[in-house]
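Have a look at the structure below, then the notes.
Removed from the display is one protein chain of the complex; every other protein chain stays in position.
Chain lettering (A and B) follows the sequence in which the chains are written, and residue indices restart at 1 in each chain.
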Amino acid sequence: MSRNRDRLVRLDDSHRILSQQECDAIAERVFRLAQGGGETRVRIGSWWQGELRWGRNRVSLASDRRDVFLNVTRGLPFGPHGGCSTNQFDDVSVEAVVRAAERQRARSNQPPPAAYLPKLPKLDLPNTAIWSDASYGATTETRGELARTIVDSAEAKGMLSAGYAEVRAASYAELSSAIRAGEPADYENPYTAWTQAQCSMTVRDPQGTGSGWAGHSSYDWSKIDGAALADQALDKCLRSRNPVGLEPGRYTVILEPQAVADFMEALIAQIWLGRTWAEGGNGPFFLTVDSALGVARTKLGLKIADERISLSHDYADPALGVVPELGMGTSPISWIDHGVLTELSYSRDYALHELGESYGARTPAGYRMSGGTTTQDEMIQSTKRGLLVTRFSNISMLDPRSLLSTGLTRDGLWLIENGKITKPVKNFRFTESPLFMLNSIEQLGPAVPVFRATDLQGGSGRLTPAIVPSLKVRDFSFTSLVDAV
Amino acid sequence: MRVPFWLVAMSIALRVPAATAQTLLAPPDTNVDVGKYTTIEECVAATARVEEALYRRERLGVWRDTLPWNPKEALEPLPEPLVSTAQRCSARFQAATVQLSDLRLVVPLFLLGNRDKDVATLATRRLAAIGAHGTTKSAAPAVVSTEVERLAVLDSVFQWYLSARPARISSADSLVTALDRSTPRPMRAKPAAKLMQMYLALGLKAQTLQDTIVTRARAMRAIALLDSLTPSERQAVRETEFGTSQSFESFAYAANLARAGYGVMLDSLRKSTAAFVALQASLWTEATGESPEAAGFPIGRKAPQLVGAQSSGAGTSVPRPVAGKVNLVLFVDQMCTDVMVLPNQHLNDPSECRPVAASLRRMAARDPSLEITLVDRTRGSFMYLAPPTPEEEVVQINKDLAAHQVPGTSMIGTTQFFRIAAPDRRRIATKQLPNFNAYTFGKSWPSDGGAAFIIDQDGIVVLPTGALTRDYEQFFGDLIAVMESRGKTSTAAAGSPR
Partner (left out) sequence: MTVSRRDFVKIGAAAATLAALPRPLRADSGRAQSLSHGMADPERRSLAMRALDAATGAGAVYADVRLTHNWTRFLYDKDFMDGESMEVGVRALVQGYWGFASGPVWSPDEMARLGREAVHQAKTNALGKSRVVNLAPAPAVQNGSWVMPVEIDPFEISPFEIMDYLRGLGIFTGNVKHGASLRASEAFFTKQEKAFASSEGSYCTQKLYTGSGKLVTNLERDGRNDSRAVDLLTVASVGWELFTGQPLRDAIRQAIETSERDLKLPVKPVDVGRYDTVVDALGVSGLLDDTLGRATELDRALGYEANAGGTSYINAPLDMLGSYSAGSPLLNVTGDRSAKGGASTVKWDDEGVTPDEFTLVKDGVLSDFQTTRESARWLESYYSRGNHPVRSHGCANADSAINAPIQHAPNLVMRPGREALDFESLIAGLENGLAITQLQTDMDFQHLNGLGLGRIYEVKKGKIASIIGGGGVLFRAPELWKGMHALGGSASTRRFGYYAAKGEPSQKTCHSVTAAPAAFKQLTLIDPERKA
């Protein structure tokens, strides 16, 4: 075996993601290979996943997968971060990626550095709860046992269960040769490691007339009660069989927390696009151009939702663990306070220039929505005629100004008449806006964690937790019947 | 490059692990055979890429502004790799057959590759193609549209000649002279206006190249054409050809200035500021029929004292502009010190702040007793630093100025802000006090943006300018040298403030 092989990082069973020492060591090797001065920037990451998929009441595939990546950018400090990538750490590969990055920079246009570069002030990462030993230690056997419990319950009732359970651990660091040498350069992202877990299932009847779903995601596997989810999904399946068709129209709806979370995504995305987007005249939160002040005004400070609605994120909240990023901000953020829009995402750049602050307010990477005390039973009992919705699917936005969207109900829709659920109903296509929903609230239930499997803003596969209440909403617009189950 | 076998063999011995190496992320080949490109656009893209690559190193590694300025730079040839790329790529395109619709891409490309003869052929082809398409019922509109098209084509070629490197001055000159001679007399407004602009452009180019004789000759021709127009024609030309406010006046003034001659201006200043002011005013009035005051030109007025200084440092103990000295006051609003989270994300183009620093250094070196004042203001932020107090920000601004080796005394005022109510809480700067970060002479002189003012020993504004650019550095330097050598000029009456 050649010497080079020994330098390959081993990711064996006890050691499934790169440690901080390993990331540092790889970075050092990259830094030493650089030719021609300037800064070398290295992004190193690794991930491991334990996966379990089942369909028709049998596990269809169980997997253990892992990978690493290395992205190298060469150039002057504060330059663009394009970089070339590899996932191999042997000497030849590491040198090859450094050379490729150098050639790449030979092409790009980079502005000259400033003559005066004061020392970068220290920035703190927020403290977040992102690592769970339970997730990292959820063994193949544990997952297997859970799957058997789940499928057995569906099979016992003659239903078909399909679903997926996953635990994941990952690590990441962004390191700079210039920072190491004490020179000014863009911030490093210190080594971070985190875990995430998810479990979801769809139970259908063999005739295909009914379908129920339940799911949960968290950084902490121990927060996921697979058996309880299985019961929920099975119950919904059984109760959703043989639905009848109803006329489209406006209905009072009781949206379960998952449905609310699904529908809120478009709104969350606008908060994520932030102040700069809104001040540029885009989206629902742009207000007007104030010619007297010479700036564009947004709806910050204006009431945009029912006063019972608040949306916030406390990074330290263990129920809302997110992966911390530098410049993100460290204090809790309130996005909507009692219906008033109180903040939109902004970068550190914006904070320094416009607000005289040191930190940005970054993305609702996770969010907590205010709830109420009305239970779902109480909501049903107080409804003369309405629909109970499990979740929404296939949502697309039609108008970015009003957030008018269209999508489908899925996995359980029931008619409520005179305070009781009377029958399962065929799915509908809705045409509605989440802003309308937030302004047409009759009752709120307690806020609970929901299923939100990937970072919908970045596509990086990171968890973005949400705690969301159920809502009873009036005049929700359903525009056509959809006979899909 | 062929590698000798022994080298290969050795490398095999050393690199046996390499033969079993896992990956081969090969660096890209930077050599491109542009000769095989089949379209003009790819050639244009290739030359742009080569140019960017050539100048990239300079932009990043060479602080150009510290080098002596070469006024004849426009006449110097381009670097060989760029020229040969242009030649190799365009070799397959023949002047006789290239599509005329591609003219605006082909001509600059040919000029890059020094294919001047081909450019002349193309120009001839293009002119011959005018009026060849379609017939019109009445003669008059056809003549007019043909004439308009001909002027447009000639103007395009003229601009390409002038903006080429090296600048094709004589080709441009010949073109204009030929057009002048071939235009029927009495000359109508449209061709006259076009010729005026061309002559002036040639004159200004000559001025840049410090060829005063040619400058004067071209300017005189431009003035003569202007004088040949009737007042109503002049008005028509002003509206249709010049459009925007004051650009016609500026053109006429510049032409007059060039005709009057450099030496004449310096002589008048040597006599007295009042004489210089009077000469400038008469040139302006002659060109535009208006007084400079009406155009908001604050020449000859007393420069107000600068106020609101927050900075410390030598030179701020006396009121500025400094009485008894020649002053250059520069309002540097946004000179490279505005907030940047990353130092290269200048909100303004960085190319604007560094040439200014270099100009100032050269001017200070040339005239050591010149009093330079840089007026700036705090903004509540500085690059990527944590939000500073005004005092801290002033310290940082001065450090930045020192790093750029900017001479002079800085006077930095604290901008007052208010905040939009929470949660917006954005900072809005309040309306500036008079003479705070710009000179205000009553209502007329625009007070936003940077501006430079040359002020004599009596505190009279000799020349204001929108920006300090390399082209005018010599001129300003000469004015300052004249004022230094003459000392104060006497009577207060001549320089009475308005």
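As a convention for this text, contacts are C-beta pairs under 8 Å (C-beta built on N, C-alpha and C of every residue); 3 or more make two chains touch, one makes a residue touch a chain.
In this text, all values refer to a predicted model and were calculated from it rather than measured experimentally.
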{"item": "Contact partner of the left-out chain, one of A:Thr288, A:Ser331 or A:Ser480", "value": "A:Ser480"}
{"item": "Residue of A:Arg32, A:Lys119 or A:Arg148 touching the missing chain in the full complex", "value": "A:Arg148"}
{"item": "Sole contact to the chain not displayed, among A:Gln20, A:Ser85 or A:Thr422", "value": "A:Ser85"}
{"item": "Among A:Ala129, A:Leu160, A:Ala230 or A:Val340, the residue in touch with the chain that has been omitted", "value": "A:Leu160"}
{"item": "Listed residues A:Arg204, A:Lys299 or A:His353, member touching the removed chain", "value": "A:Arg204"}
{"item": "Option from A:Ala34, A:Ala62, A:Leu125 or A:Val448 whose C-beta touches the chain left out", "value": "A:Ala62"}
{"item": "Hidden partner interface residues of chain A, rising order", "value": "1, 5, 8-13, 49, 51-53, 55-69, 82-88, 93, 96-97, 99-100, 104, 107-109, 140-141, 144, 147-148, 151-152, 155, 160, 162-164, 166, 200-202, 204, 208, 211, 213, 248-250, 393-394, 396, 398-399, 404, 406, 408, 410, 427, 429, 431-432, 477-480, 482-485"}
{"item": "Residue numbers in chain B that touch the chain omitted from display", "value": "1, 3, 7-9, 11-12, 19-20, 22-32, 34, 37, 39, 41-46, 48-49, 101-102, 104-105"}
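Criterion: only the chains that are shown with their structure count from here on.
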{"item": "For chain A paired with chain B, centre-to-centre distance based on mean C-alpha positions, whole Å", "value": "50"}
{"item": "List of chain A residues in touch with chain B within their complex", "value": "2-4, 76, 78-79, 84, 86, 88, 90-93, 96-97, 99-100, 102-104, 106-107, 109-118, 120-121, 184, 186, 293-295, 297-298, 300-301, 341-343, 347-349, 352-358"}
{"item": "For the chain B and chain A complex, residues of the former touching the latter", "value": "16-18, 20-28, 30, 49, 52-53, 56, 59-60, 336, 339-346, 350, 380-387, 396, 399-400, 402-404, 420-428"}
